[in-house]
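Have a look at the structure below before the remarks.
Just one protein chain is left out here, and the rest sit where they should.
The first chain written gets the first letter, and so on, giving A, B and C; residue counts start at 1 in each chain.
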Amino acid sequence: MSIESLESLRDHLRVFAKDRDWDQYHTPKNLSMALIAEAAELVEHFQWVEGDQSHLLEDKTRSSVEEELADILIYLVRISDKLGIDLYKAAERKLEINARKYPADKVRGSAKKYTEYEDKHD
Amino acid sequence: MSIESLESLRDHLRVFAKDRDWDQYHTPKNLSMALIAEAAELVEHFQWVEGDQSHLLEDKTRSSVEEELADILIYLVRISDKLGIDLYKAAERKLEINARKYPADKVRGSAKKYTEYEDKHD
Amino acid sequence: MSIESLESLRDHLRVFAKDRDWDQYHTPKNLSMALIAEAAELVEHFQWVEGDQSHLLEDKTRSSVEEELADILIYLVRISDKLGIDLYKAAERKLEINARKYPADKVRGSAKKYTEYEDKHD
Partner (left out) sequence: MSIESLESLRDHLRVFAKDRDWDQYHTPKNLSMALIAEAAELVEHFQWVEGDQSHLLEDKTRSSVEEELADILIYLVRISDKLGIDLYKAAERKLEINARKYPADKVRGSAKKYTEYEDKHD
């Protein structure tokens, strides 16, 4: 098996679910729950470490983090497939929104401005 | 702008953060928090609807769901970049683990077996 | 040990953290991460079951669910203590907000109205 694109991952996941008769459980609602559960496992790895230390992972933790990231991608691709949403187009649109929402010259280098600016423009 | 691969999204996000001097905030720890916050916005859209109705989205909700999915992808790509993790390789590895963990003939068509099977083999 | 109020739980948790020198890790930021990780473990128990079946828990699951609920309460009390926030007063205030936000005669019996009403009044 070789995954080289979101499409190949999507196709693989379709077969995987079909072979197990799991489409019945893969409603967007259920998949959103599965996705956040994986996101939380990611968060858990970082909860007691300092931010500036959080890129330094021991081998075992790094391997677990890789698994959580893979799980998030898997559920993200699966829910997008079920909803007929094109992730790349959605990302493009969001990047355009973000470019307008956070103009570089207005928000540069400040976490404070970051959120304040968001608040004012939401 | 055109996003056609995870690599192009990654590159775009690098420039976006650099232009705003936001790399200082983009620790894996902080990014994991941002990711789960977006995952929760996704969950919120589905919390009061029935599972079998959850693929039926009104236009406004559909548009919001698309944004949340994009945000999740964005933070997922960003944290993977910061950790030097290849998402496709991670997905490949996870799919192989899942194939061993959930043999089709053992878990077919049962949510009960689904989790039970997992419990016994974790 | 007997926990009979949020105050006694708070006091117990203070001693527990002090005895382990864990206050250094118990920043509101870190505690919010720990709390959501526990909330996700709760979600995980319900992700593949139907809503109307979700109150029917096998003994083993029920026992795990109890632990997750306890963990959520523990981190909730701990973060409130660290921020000097009175949970009962906060709940009182929120109930008053909700009573205004969701007038019974306007939103009765409809999940659709439920969220729509919220959207319009947010």
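Basically, a residue touches a chain if its C-beta (ideal position, glycine included) is under 8 Å from a C-beta of that chain, and two chains touch if they have at least 3 such contacts.
This structure is a prediction, so every number in the text was calculated from the model and none was measured.
Contact with the omitted chain, checked across B:17, B:34, B:83 or B:99, is made by B:34. Listed for subunit C, the residues touching the missing chain in the whole complex are 1-6, 9, 12, 16, 19-22, 24-25, 27-30, 32-33, 35-36, 39-40, 42-43, 45-46, 49-52, 54-55, 57, 62, 65-67, 69-74, 76, 79-80, 82-83, 85, 87-99, 102, 104, 107-109, 111, 114.
Not every partner is drawn; the one left out touches subunit A at residues 32-33, 36, 43, 48-51, 111, 114-115.
Looking at subunit B, the residues touching the absent chain are 25, 30, 33-34, 36-37, 39-41, 43-44, 46-48.
By definition in this document, only the chains that are shown with their structure count from here on.
Residues of subunit A in contact with at least two other chains: 25, 30, 33, 36, 39-40, 43, 46.
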